[in-house]
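Read the structure below first, then the notes.
Every protein chain but one is kept in place in this view of the complex.
Right after this comes subunit A.
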């Protein structure tokens, strides 16, 4: 032991020796890190390079590098076609609605759970509400389509009994959007509440005690103690969600949509899948993907800048 320590001291003394030692220590680290480097390069950064086909007229024969350049043609086409403009609008509409309606739900849920005094009740509610998070969208969409189905769905069964006419929930744009957003909230509300529940535990219980001694009602306590107490977490998660505004998940749209509501349900990701992969319009859809990614990147960076003003920045 003593010998080792002495060696360490002399190593620190001689800086050239120290540098050699540092390099030697790094060799095994780089061996470990090799798969990581290969992964990042091959599966993250090379596809980014593949984005150049957004500025080309890609064909299989010439490949990514050989295909001819076309400048901004693909982007001009995207922003001038009715169809693609509608798709961009739909993407924004669905995600902004999901954000505005869905964001407060887990906060409210966490505050409600936090006010529950009976442990068994809290635990049972949590167990049920966390569950849908683990379900794939296939399960969730299957359940939704089953329940709201026009002819055999249980809801329409009761509506038909009451009014004589089934309601085409999945075939009306308004109700489809409501179902889409509702099922997203249903799936994630419980699980998203966890992070707020964690934040709530950091609030000092003495604050509530003295507030209620001063005669503050439950509502006032929530408004003046609870919400300010978890404000940093709220801001942080809001930033994260704003950065994801362009990114309407592929799975829920793909599984819940149908031809009748395609005017509101076609979004960027489903467009790229249908036109890019199924109809081989590689360049045009890559341009769409690049646009989506760039806007997303700008949103994240801007949101972080704004957060910095409140000292809540992520980096």
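Operating definition for what follows: a contact is a pair of C-beta atoms (placed from the backbone, for glycine too) under 8 Å apart; a residue touches a chain by one contact, two chains touch by 3 or more; residues count from 1.
We take it that contacts and distances are computed from a predicted model.
Asker: If you had to name the missing chain as UniProt does, which of "TIGR02588 family protein", "Heme exporter protein C", "Cation/acetate symporter ActP" or "Carbohydrate ABC transporter permease" would it be?
Answerer: Listed in its UniProt record, the absent chain's protein name reads "Carbohydrate ABC transporter permease".
Asker: Of the listed residues A:70, A:113 or A:230, which contacts the missing chain in the full complex?
Answerer: Of the listed residues, the one touching the omitted chain is A:113.
Asker: Among A:64, A:101 or A:178, which residue is in touch with the absent chain?
Answerer: A:64
Asker: Pick out the residues on subunit A that sit against the missing chain.
Answerer: These residues touch the chain not displayed: 1, 4-5, 22-23, 25-26, 28-30, 32-33, 35-37, 39-40, 42-51, 53, 64, 109, 112-113, 115-117, 121, 124-125, 127-139, 141-143, 145-147, 149-154, 156-157, 160, 186, 190-191, 194-195, 198, 212, 217-219, 243, 250-251, 254-255, 258, 269, 272-273, 276-277, 282, 285-286, 289-290, 292-294, 296-297, 300-301, 315.
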